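Below is the structure I would like to discuss, written out as C-alpha coordinates.
With one protein chain removed, the remaining protein chains of the complex are shown where they sit.
Per-chain numbering from 1; labels A and B assigned in written order.
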Amino acid sequence: MKPYIYLLSHEMKFSTTGKSLLLSTCFFIIIILTTSISISQFGVKTSATSVAILWVALALSALLSVKVMFQIDFDDGTLDWLMLSPISLETIIVVKAITHWLTTCLPMMVLTPLVCIPLGITFHSALWILLVMLIGTPAISFISTIGAALTLGERGSHLLLSIFILPTFLPILLFGIKISMLITNSIYDSSAFLILLAISLVCIAITPFITSMIIKVHYT
Amino acid sequence: MHNSKRSIWEIANPKRFVSISSKLIPLLAIVTIFSLGVGVSWGIFFTPDDFRQGSAVKIIYIHVPSAFLAINIYIMMLITSIIWLVRRHHVSLLAAKAAAPIGLIMTLVAILTGAIWGKPIWGTYWVWDPRLTSFAILLMFYIGYISIWSALEYNEKVGDLSALLCIIGSIFALLSRYAVLFWSQGLHQGASLSLDKEENISNVFYLPLLVCLFGFFSLFLTLLLIRTRTEIRIKRMTSLMRRNSEK
Partner (left out) sequence: MKLTGHSLSFKRGESLIFSEINFSINSGSICFVKGANGSGKSTLMRLLVGFLKSETGSINLDNQDITNNREIRAENFLYLGHENVIKPQLTVIEQILFWQGISQNTYDFESDPMKVSSILRKKLYQCSEGQRRRVALSRLSIEKKRFWFLDEPTVSLDDSNIQLFKESLKDHCNNGGSALIATHDNIGIKPSFEILLTIKKSLTEQNDPFL
(Lines give C-alpha, C1' and ligand atoms only; values in the text may rest on other atoms or scores of the structure.)
Protein backbone atom coordinates (compact mmCIF):
# COMPACT_ATOMS: atom_id res chain seq x y z
CA MET A 1 0.00 0.00 0.00
CA LYS A 2 1.15 3.51 -0.76
CA PRO A 3 1.80 5.61 2.36
CA TYR A 4 -1.01 8.07 1.66
CA ILE A 5 -3.54 5.30 1.18
CA TYR A 6 -2.34 3.87 4.45
CA LEU A 7 -2.77 7.28 6.08
CA LEU A 8 -6.30 7.53 4.70
CA SER A 9 -7.27 4.11 6.02
CA HIS A 10 -5.73 4.95 9.40
CA GLU A 11 -7.58 8.26 9.55
CA MET A 12 -10.82 6.55 8.64
CA LYS A 13 -10.33 3.88 11.26
CA PHE A 14 -9.33 6.44 13.86
CA SER A 15 -12.28 8.74 13.27
CA THR A 16 -14.85 5.95 13.03
CA THR A 17 -13.82 4.20 16.25
CA GLY A 18 -14.41 7.32 18.34
CA LYS A 19 -17.79 8.10 19.83
CA SER A 20 -18.05 11.42 18.02
CA LEU A 21 -18.70 10.00 14.56
CA LEU A 22 -22.46 10.11 14.69
CA LEU A 23 -22.63 13.38 16.62
CA SER A 24 -22.60 15.65 13.59
CA THR A 25 -25.16 13.46 11.84
CA CYS A 26 -27.38 13.62 14.92
CA PHE A 27 -26.91 17.39 15.02
CA PHE A 28 -27.97 17.53 11.37
CA ILE A 29 -31.18 15.64 12.11
CA ILE A 30 -31.87 17.77 15.19
CA ILE A 31 -31.48 21.06 13.31
CA ILE A 32 -33.77 19.91 10.53
CA LEU A 33 -36.41 18.57 12.92
CA THR A 34 -36.44 21.61 15.22
CA THR A 35 -36.62 24.09 12.34
CA SER A 36 -39.23 22.16 10.38
CA ILE A 37 -41.34 21.64 13.51
CA SER A 38 -41.11 25.35 14.34
CA ILE A 39 -42.00 26.41 10.83
CA SER A 40 -44.71 23.82 10.19
CA GLN A 41 -46.81 25.13 13.11
CA PHE A 42 -47.43 28.35 11.20
CA GLY A 43 -47.84 26.95 7.71
CA VAL A 44 -45.36 29.21 5.95
CA LYS A 45 -43.08 26.49 4.62
CA THR A 46 -42.04 26.92 1.01
CA SER A 47 -39.68 24.86 -1.09
CA ALA A 48 -37.10 27.67 -0.85
CA THR A 49 -36.98 27.62 2.94
CA SER A 50 -36.95 23.81 3.00
CA VAL A 51 -33.87 23.47 0.83
CA ALA A 52 -32.20 26.40 2.58
CA ILE A 53 -32.72 24.66 5.94
CA LEU A 54 -31.32 21.47 4.47
CA TRP A 55 -28.14 23.12 3.18
CA VAL A 56 -27.53 25.36 6.18
CA ALA A 57 -28.06 22.40 8.53
CA LEU A 58 -25.53 20.48 6.47
CA ALA A 59 -22.99 23.31 6.61
CA LEU A 60 -23.42 23.81 10.36
CA SER A 61 -23.10 20.10 11.12
CA ALA A 62 -20.05 19.83 8.88
CA LEU A 63 -18.41 22.56 10.99
CA LEU A 64 -18.70 20.48 14.17
CA SER A 65 -15.95 18.05 13.35
CA VAL A 66 -13.61 20.53 11.68
CA LYS A 67 -11.74 21.58 14.79
CA VAL A 68 -10.24 18.14 15.43
CA MET A 69 -8.94 17.79 11.87
CA PHE A 70 -5.38 18.88 12.66
CA GLN A 71 -5.61 19.77 16.34
CA ILE A 72 -5.03 16.27 17.76
CA ASP A 73 -2.16 15.56 15.39
CA PHE A 74 -0.68 18.96 16.16
CA ASP A 75 -0.85 18.41 19.92
CA ASP A 76 0.60 14.91 20.09
CA GLY A 77 3.40 15.54 17.58
CA THR A 78 1.95 13.37 14.81
CA LEU A 79 1.86 16.36 12.46
CA ASP A 80 5.58 16.96 13.12
CA TRP A 81 6.26 13.36 12.29
CA LEU A 82 4.10 13.37 9.15
CA MET A 83 5.98 16.41 7.90
CA LEU A 84 9.16 14.30 7.93
CA SER A 85 7.43 11.37 6.25
CA PRO A 86 7.30 10.53 2.54
CA ILE A 87 3.88 12.20 2.37
CA SER A 88 3.79 15.90 1.47
CA LEU A 89 1.83 18.33 3.61
CA GLU A 90 -0.62 19.03 0.78
CA THR A 91 -1.37 15.31 0.49
CA ILE A 92 -1.95 15.12 4.24
CA ILE A 93 -4.47 17.96 3.91
CA VAL A 94 -6.25 16.22 1.03
CA VAL A 95 -6.41 13.02 3.11
CA LYS A 96 -7.86 14.96 6.05
CA ALA A 97 -10.47 16.61 3.83
CA ILE A 98 -11.46 13.28 2.26
CA THR A 99 -11.76 11.74 5.72
CA HIS A 100 -13.94 14.64 6.83
CA TRP A 101 -16.12 14.22 3.78
CA LEU A 102 -16.47 10.46 4.21
CA THR A 103 -17.18 10.58 7.94
CA THR A 104 -19.25 13.77 8.17
CA CYS A 105 -20.80 14.76 4.86
CA LEU A 106 -21.49 11.30 3.47
CA PRO A 107 -23.59 10.06 6.43
CA MET A 108 -25.66 13.24 6.24
CA MET A 109 -26.18 12.78 2.51
CA VAL A 110 -27.30 9.21 3.07
CA LEU A 111 -29.94 10.56 5.44
CA THR A 112 -31.00 13.35 3.07
CA PRO A 113 -33.82 11.42 1.29
CA LEU A 114 -35.17 10.59 4.74
CA VAL A 115 -35.03 14.10 6.23
CA CYS A 116 -36.62 15.45 3.06
CA ILE A 117 -39.92 13.94 4.21
CA PRO A 118 -40.48 16.37 7.14
CA LEU A 119 -39.21 19.17 4.91
CA GLY A 120 -41.88 18.38 2.33
CA ILE A 121 -39.52 17.61 -0.54
CA THR A 122 -40.53 14.74 -2.81
CA PHE A 123 -38.36 11.64 -3.06
CA HIS A 124 -37.66 12.28 -6.72
CA SER A 125 -36.38 15.82 -6.00
CA ALA A 126 -34.43 14.51 -3.02
CA LEU A 127 -32.44 12.22 -5.29
CA TRP A 128 -31.57 15.14 -7.56
CA ILE A 129 -30.65 17.29 -4.54
CA LEU A 130 -28.40 14.45 -3.45
CA LEU A 131 -26.55 14.78 -6.74
CA VAL A 132 -26.10 18.53 -6.16
CA MET A 133 -24.80 17.78 -2.67
CA LEU A 134 -22.40 15.25 -4.08
CA ILE A 135 -20.88 18.08 -6.10
CA GLY A 136 -21.03 20.77 -3.43
CA THR A 137 -20.06 19.02 -0.20
CA PRO A 138 -16.47 18.02 -1.13
CA ALA A 139 -15.74 21.74 -1.48
CA ILE A 140 -17.21 22.30 2.00
CA SER A 141 -14.85 19.69 3.42
CA PHE A 142 -11.86 21.21 1.64
CA ILE A 143 -12.69 24.80 2.65
CA SER A 144 -13.08 23.60 6.24
CA THR A 145 -9.40 22.65 6.32
CA ILE A 146 -8.60 26.37 6.04
CA GLY A 147 -10.50 27.09 9.24
CA ALA A 148 -9.01 24.10 11.02
CA ALA A 149 -5.54 25.33 10.11
CA LEU A 150 -6.25 28.97 11.02
CA THR A 151 -7.31 28.14 14.58
CA LEU A 152 -4.64 25.50 15.14
CA GLY A 153 -3.22 25.59 18.65
CA GLU A 154 -5.95 27.86 19.99
CA ARG A 155 -7.94 26.20 22.72
CA GLY A 156 -11.67 26.78 22.73
CA SER A 157 -11.63 28.43 19.35
CA HIS A 158 -14.63 26.56 17.96
CA LEU A 159 -16.55 29.79 17.84
CA LEU A 160 -13.74 31.68 16.15
CA LEU A 161 -13.56 28.95 13.53
CA SER A 162 -17.27 29.19 12.76
CA ILE A 163 -17.02 32.96 12.39
CA PHE A 164 -14.30 32.60 9.74
CA ILE A 165 -15.53 29.58 7.91
CA LEU A 166 -19.30 29.90 7.64
CA PRO A 167 -19.11 32.98 5.37
CA THR A 168 -16.69 31.15 3.06
CA PHE A 169 -19.31 28.44 2.50
CA LEU A 170 -21.59 31.08 0.97
CA PRO A 171 -20.73 30.57 -2.72
CA ILE A 172 -21.37 26.83 -2.42
CA LEU A 173 -24.50 27.36 -0.33
CA LEU A 174 -25.96 29.98 -2.66
CA PHE A 175 -25.58 27.83 -5.76
CA GLY A 176 -26.55 24.63 -3.95
CA ILE A 177 -29.71 26.14 -2.54
CA LYS A 178 -30.72 27.83 -5.77
CA ILE A 179 -30.23 24.70 -7.88
CA SER A 180 -32.04 22.55 -5.30
CA MET A 181 -34.88 25.05 -5.21
CA LEU A 182 -35.21 24.93 -8.99
CA ILE A 183 -35.18 21.13 -8.80
CA THR A 184 -38.13 21.12 -6.39
CA ASN A 185 -39.93 23.22 -8.99
CA SER A 186 -38.96 20.67 -11.68
CA ILE A 187 -36.51 23.00 -13.42
CA TYR A 188 -33.14 21.45 -14.19
CA ASP A 189 -30.67 24.28 -14.82
CA SER A 190 -27.55 22.65 -16.23
CA SER A 191 -25.51 25.89 -16.51
CA ALA A 192 -25.87 26.65 -12.79
CA PHE A 193 -25.04 23.03 -12.15
CA LEU A 194 -21.81 23.35 -14.11
CA ILE A 195 -20.86 26.59 -12.33
CA LEU A 196 -21.33 24.88 -8.97
CA LEU A 197 -19.12 22.09 -10.23
CA ALA A 198 -16.52 24.66 -11.33
CA ILE A 199 -16.53 26.50 -7.98
CA SER A 200 -16.32 23.21 -6.16
CA LEU A 201 -13.39 21.99 -8.25
CA VAL A 202 -11.54 25.31 -7.92
CA CYS A 203 -11.94 25.14 -4.12
CA ILE A 204 -10.67 21.57 -4.07
CA ALA A 205 -7.73 22.52 -6.25
CA ILE A 206 -6.53 25.59 -4.33
CA THR A 207 -7.40 24.92 -0.68
CA PRO A 208 -4.67 22.31 -0.01
CA PHE A 209 -2.05 24.91 -0.94
CA ILE A 210 -3.67 27.69 1.09
CA THR A 211 -4.04 25.38 4.09
CA SER A 212 -0.44 24.19 3.87
CA MET A 213 0.67 27.84 3.83
CA ILE A 214 -1.34 28.46 7.00
CA ILE A 215 0.01 25.35 8.74
CA LYS A 216 3.55 26.44 7.89
CA VAL A 217 2.82 29.79 9.56
CA HIS A 218 2.17 27.85 12.78
CA TYR A 219 5.63 26.37 12.50
CA THR A 220 7.48 29.68 12.53
CA MET B 1 21.22 48.81 -0.84
CA HIS B 2 21.34 52.23 0.76
CA ASN B 3 19.53 54.56 -1.48
CA SER B 4 20.12 58.23 -0.83
CA LYS B 5 16.77 59.06 -2.37
CA ARG B 6 13.84 59.08 0.03
CA SER B 7 11.66 56.09 -0.64
CA ILE B 8 8.08 55.28 0.25
CA TRP B 9 9.32 52.49 2.53
CA GLU B 10 10.72 55.04 4.98
CA ILE B 11 7.31 55.31 6.58
CA ALA B 12 7.49 51.56 7.22
CA ASN B 13 9.82 52.37 10.09
CA PRO B 14 7.57 52.85 13.13
CA LYS B 15 9.54 55.84 14.44
CA ARG B 16 9.50 57.59 11.08
CA PHE B 17 5.82 56.80 10.76
CA VAL B 18 5.01 58.33 14.14
CA SER B 19 6.99 61.50 13.43
CA ILE B 20 5.58 61.96 9.92
CA SER B 21 2.03 61.21 11.00
CA SER B 22 2.22 63.65 13.92
CA LYS B 23 2.72 66.40 11.38
CA LEU B 24 0.08 65.06 9.01
CA ILE B 25 -2.74 64.45 11.49
CA PRO B 26 -3.52 68.12 12.38
CA LEU B 27 -3.37 69.04 8.71
CA LEU B 28 -5.67 66.20 7.71
CA ALA B 29 -8.02 66.94 10.58
CA ILE B 30 -8.44 70.53 9.38
CA VAL B 31 -8.97 69.38 5.79
CA THR B 32 -11.53 66.84 7.01
CA ILE B 33 -13.50 69.31 9.11
CA PHE B 34 -13.47 71.87 6.35
CA SER B 35 -14.39 69.59 3.45
CA LEU B 36 -17.00 67.63 5.38
CA GLY B 37 -18.52 70.86 6.70
CA VAL B 38 -18.66 72.41 3.26
CA GLY B 39 -19.69 69.21 1.48
CA VAL B 40 -22.47 68.15 3.82
CA SER B 41 -23.95 71.61 4.37
CA TRP B 42 -23.75 72.39 0.65
CA GLY B 43 -25.39 69.08 -0.15
CA ILE B 44 -28.13 69.33 2.44
CA PHE B 45 -29.01 73.04 2.42
CA PHE B 46 -28.01 74.37 -0.97
CA THR B 47 -29.11 71.73 -3.44
CA PRO B 48 -32.64 71.37 -4.82
CA ASP B 49 -34.83 68.40 -3.94
CA ASP B 50 -34.95 65.62 -6.49
CA PHE B 51 -38.17 65.78 -8.52
CA ARG B 52 -39.02 62.15 -7.74
CA GLN B 53 -37.28 61.40 -4.45
CA GLY B 54 -37.85 64.72 -2.69
CA SER B 55 -35.42 65.63 0.06
CA ALA B 56 -34.67 61.95 0.74
CA VAL B 57 -32.06 62.19 -2.01
CA LYS B 58 -29.81 64.18 0.32
CA ILE B 59 -28.77 61.12 2.23
CA ILE B 60 -26.46 60.21 -0.65
CA TYR B 61 -23.94 62.69 0.77
CA ILE B 62 -23.41 60.24 3.63
CA HIS B 63 -24.45 56.99 1.98
CA VAL B 64 -22.31 57.03 -1.15
CA PRO B 65 -19.02 58.08 0.50
CA SER B 66 -19.39 55.56 3.33
CA ALA B 67 -20.24 52.76 0.89
CA PHE B 68 -17.29 53.82 -1.25
CA LEU B 69 -14.98 53.68 1.77
CA ALA B 70 -16.42 50.39 3.05
CA ILE B 71 -15.30 48.58 -0.08
CA ASN B 72 -12.04 50.44 -0.54
CA ILE B 73 -10.93 50.00 3.06
CA TYR B 74 -11.16 46.25 2.56
CA ILE B 75 -9.07 46.56 -0.59
CA MET B 76 -6.58 48.71 1.34
CA MET B 77 -6.43 46.02 4.06
CA LEU B 78 -5.81 43.42 1.38
CA ILE B 79 -2.94 45.44 -0.08
CA THR B 80 -1.30 46.19 3.26
CA SER B 81 -1.69 42.54 4.29
CA ILE B 82 0.10 41.43 1.14
CA ILE B 83 2.83 44.03 1.80
CA TRP B 84 3.22 42.56 5.29
CA LEU B 85 3.50 39.02 3.92
CA VAL B 86 6.04 40.05 1.30
CA ARG B 87 8.13 42.74 3.00
CA ARG B 88 7.42 42.13 6.71
CA HIS B 89 6.80 45.78 7.60
CA HIS B 90 5.02 45.91 10.94
CA VAL B 91 3.43 49.28 10.21
CA SER B 92 1.73 47.78 7.18
CA LEU B 93 0.17 45.02 9.26
CA LEU B 94 -0.82 47.43 12.02
CA ALA B 95 -2.43 49.70 9.42
CA ALA B 96 -4.59 46.79 8.25
CA LYS B 97 -5.50 46.01 11.83
CA ALA B 98 -6.32 49.67 12.51
CA ALA B 99 -8.37 50.06 9.34
CA ALA B 100 -10.69 47.09 9.94
CA PRO B 101 -12.95 48.67 12.61
CA ILE B 102 -13.21 51.86 10.52
CA GLY B 103 -14.26 49.73 7.57
CA LEU B 104 -16.81 47.92 9.71
CA ILE B 105 -18.31 51.20 10.89
CA MET B 106 -18.41 52.53 7.32
CA THR B 107 -20.20 49.36 6.20
CA LEU B 108 -22.73 49.76 8.99
CA VAL B 109 -23.23 53.45 8.17
CA ALA B 110 -23.76 52.61 4.51
CA ILE B 111 -26.29 49.90 5.37
CA LEU B 112 -28.07 52.11 7.91
CA THR B 113 -28.32 55.20 5.71
CA GLY B 114 -29.40 52.97 2.85
CA ALA B 115 -32.17 51.53 5.02
CA ILE B 116 -33.33 54.99 6.11
CA TRP B 117 -33.43 56.09 2.49
CA GLY B 118 -35.00 52.85 1.31
CA LYS B 119 -38.06 53.11 3.58
CA PRO B 120 -39.67 56.15 1.86
CA ILE B 121 -38.35 55.39 -1.63
CA TRP B 122 -38.53 51.60 -2.00
CA GLY B 123 -41.06 51.19 0.80
CA THR B 124 -38.84 48.84 2.79
CA TYR B 125 -35.80 49.12 5.03
CA TRP B 126 -34.13 46.09 3.62
CA VAL B 127 -34.41 44.03 0.50
CA TRP B 128 -32.19 41.18 -0.65
CA ASP B 129 -30.90 43.00 -3.66
CA PRO B 130 -27.41 41.99 -4.96
CA ARG B 131 -25.74 45.19 -3.78
CA LEU B 132 -27.28 45.03 -0.32
CA THR B 133 -26.40 41.35 -0.10
CA SER B 134 -22.82 42.16 -1.07
CA PHE B 135 -22.66 44.59 1.83
CA ALA B 136 -24.01 41.97 4.21
CA ILE B 137 -21.26 39.63 2.95
CA LEU B 138 -18.64 42.37 3.37
CA LEU B 139 -19.87 42.90 6.93
CA MET B 140 -19.32 39.21 7.72
CA PHE B 141 -15.75 39.26 6.45
CA TYR B 142 -14.98 42.43 8.44
CA ILE B 143 -16.31 40.70 11.55
CA GLY B 144 -14.20 37.61 10.80
CA TYR B 145 -11.05 39.69 10.37
CA ILE B 146 -11.62 41.74 13.52
CA SER B 147 -12.45 38.64 15.57
CA ILE B 148 -9.09 37.01 14.84
CA TRP B 149 -7.36 40.08 16.22
CA SER B 150 -9.58 40.35 19.25
CA ALA B 151 -9.34 36.65 20.07
CA LEU B 152 -5.59 36.15 19.78
CA GLU B 153 -2.59 37.92 21.28
CA TYR B 154 -0.52 40.08 18.96
CA ASN B 155 2.48 38.33 17.51
CA GLU B 156 3.92 37.77 14.07
CA LYS B 157 2.13 34.45 13.71
CA VAL B 158 -1.27 36.03 14.28
CA GLY B 159 -0.20 38.77 11.88
CA ASP B 160 0.44 36.19 9.19
CA LEU B 161 -2.82 34.42 9.94
CA SER B 162 -4.83 37.63 9.79
CA ALA B 163 -3.16 38.58 6.50
CA LEU B 164 -3.95 35.19 5.01
CA LEU B 165 -7.49 35.43 6.34
CA CYS B 166 -7.86 38.81 4.64
CA ILE B 167 -6.73 37.33 1.31
CA ILE B 168 -8.94 34.25 1.65
CA GLY B 169 -11.81 36.51 2.70
CA SER B 170 -11.52 38.64 -0.41
CA ILE B 171 -11.46 35.57 -2.66
CA PHE B 172 -14.61 34.16 -1.10
CA ALA B 173 -16.32 37.56 -0.84
CA LEU B 174 -15.83 37.99 -4.59
CA LEU B 175 -17.07 34.45 -5.29
CA SER B 176 -20.14 35.06 -3.13
CA ARG B 177 -20.80 38.32 -4.90
CA TYR B 178 -20.82 36.63 -8.28
CA ALA B 179 -22.98 33.85 -6.91
CA VAL B 180 -25.46 36.54 -5.84
CA LEU B 181 -25.24 38.37 -9.16
CA PHE B 182 -25.71 35.16 -11.15
CA TRP B 183 -29.49 35.17 -11.00
CA SER B 184 -30.72 38.52 -9.90
CA GLN B 185 -31.21 41.94 -11.38
CA GLY B 186 -31.95 43.86 -8.21
CA LEU B 187 -33.59 47.10 -7.18
CA HIS B 188 -30.51 49.20 -6.55
CA GLN B 189 -29.62 51.74 -9.23
CA GLY B 190 -26.23 51.65 -10.92
CA ALA B 191 -23.23 53.47 -9.58
CA SER B 192 -23.91 57.08 -8.71
CA LEU B 193 -20.48 58.10 -9.82
CA SER B 194 -18.46 57.00 -12.77
CA LEU B 195 -15.85 58.46 -15.04
CA ASP B 196 -18.25 58.32 -17.93
CA LYS B 197 -19.97 61.70 -17.85
CA GLU B 198 -23.14 60.45 -19.53
CA GLU B 199 -23.96 58.04 -16.71
CA ASN B 200 -23.40 60.53 -13.93
CA ILE B 201 -26.05 62.08 -11.82
CA SER B 202 -26.67 65.71 -12.66
CA ASN B 203 -24.12 68.38 -11.81
CA VAL B 204 -26.10 69.95 -8.96
CA PHE B 205 -25.71 66.80 -6.89
CA TYR B 206 -22.40 65.76 -8.36
CA LEU B 207 -20.13 68.54 -7.08
CA PRO B 208 -21.14 68.52 -3.40
CA LEU B 209 -20.99 64.70 -3.52
CA LEU B 210 -17.40 64.89 -4.72
CA VAL B 211 -16.55 67.25 -1.84
CA CYS B 212 -18.20 64.85 0.63
CA LEU B 213 -16.35 61.93 -0.88
CA PHE B 214 -13.09 63.79 -0.44
CA GLY B 215 -14.07 64.72 3.11
CA PHE B 216 -14.87 61.12 4.02
CA PHE B 217 -11.64 59.96 2.50
CA SER B 218 -9.58 62.40 4.51
CA LEU B 219 -11.62 61.48 7.60
CA PHE B 220 -10.61 57.89 6.99
CA LEU B 221 -6.96 58.85 6.57
CA THR B 222 -7.03 60.86 9.81
CA LEU B 223 -8.63 58.04 11.78
CA LEU B 224 -6.31 55.49 10.19
CA LEU B 225 -3.21 57.47 11.14
CA ILE B 226 -4.43 58.01 14.71
CA ARG B 227 -5.36 54.35 15.11
CA THR B 228 -2.13 53.09 13.58
CA ARG B 229 -0.17 55.35 15.94
CA THR B 230 -2.09 53.87 18.85
CA GLU B 231 -1.27 50.37 17.66
CA ILE B 232 2.40 51.28 17.25
CA ARG B 233 2.47 52.71 20.76
CA ILE B 234 0.86 49.58 22.22
CA LYS B 235 3.45 47.51 20.42
CA ARG B 236 6.25 49.79 21.65
CA MET B 237 4.93 49.57 25.18
CA THR B 238 4.98 45.76 25.17
CA SER B 239 8.50 45.81 23.71
CA LEU B 240 9.65 48.20 26.46
CA MET B 241 7.98 46.13 29.17
CA ARG B 242 9.64 42.98 27.85
CA ARG B 243 13.04 44.69 27.80
CA ASN B 244 12.60 45.93 31.35
CA SER B 245 11.50 42.54 32.60
CA GLU B 246 14.64 40.97 31.16
CA LYS B 247 16.98 43.41 32.86
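Convention: a residue touches a chain if its C-beta (ideal position, glycine included) is under 8 Å from a C-beta of that chain, and two chains touch if they have at least 3 such contacts.
Worth saying up front: this structure is predicted, and the values here are computed from it rather than measured.
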Footprint of the hidden chain on subunit A, which residues?
1, 3, 6-7, 10, 14, 17-18, 72, 75-78, 80-88, 219-220
Touching residues of subunit B against the unshown chain: what are they?
13-15, 90, 155-156, 232, 235-236, 239-240, 242-243, 246
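Convention: only the chains that are shown with their structure count from here on.
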The distance between the C-alpha centres of subunit A and subunit B, rounded to whole Å, is 33
Complex contact set, residues of subunit A against subunit B
146, 150, 154, 157, 160, 163-164, 166-168, 170-171, 174-175, 178, 192, 195, 199, 210, 213-214, 217-218, 220
Residues on subunit B engaged by subunit A in the complex (per definition of touch):
137, 140-141, 143-144, 147-148, 151-152, 156-157, 160-161, 164-165, 168-169, 172-173, 175-176, 178-180, 182-183
